[in-house]
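Only one structure is covered here, and it is reproduced in the block below.
A protein chain is absent from this complex, but the other protein chains hold their places.
For chain A:
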Amino acid sequence: MQIFTCPFCGPRDESEFHFGGEAGNTRPDGAGVPAERWAQYLYMRANPKGATREVWVHLTCGEFFVMERDSVGHKVAASQALGGAEKSE
């Protein structure tokens, strides 16, 4: 059982969280988006070995946030609320 840190609530058991996808997967708007770009948005993931940036939701408070962690050693490096650095991407 891992410990994740919600930027609003602090460290909590991983069972309180849901995965929300890789961070920075920006949605291309409009009906005219090329098929390749849309497919990339929907399906293509980097799935990096090592350092990752991911969106998670803390189900008990309902807040989405970005978490930096290591996909191999599972060490959590940082958590930050959406609307901060993430929104400028």
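Note that a contact is a pair of C-beta atoms (placed from the backbone, for glycine too) under 8 Å apart; a residue touches a chain by one contact, two chains touch by 3 or more; residues count from 1.
To be clear about the criterion, contacts and distances are computed from a predicted model.
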Complex member absent from the view - protein name from UniProt, among "CheR-type MCP methyltransferase", "Spermidine/putrescine import ATP-binding protein PotA", "Menaquinol:cytochrome c reductase iron-sulfur subunit" or "Sarcosine oxidase subunit alpha family protein": "Sarcosine oxidase subunit alpha family protein"
Touch list for chain A against the chain that is not drawn: 1-3, 14, 18, 20, 27-31, 33, 35, 38, 41-42, 55, 57, 59, 62-64, 73-74, 82-83
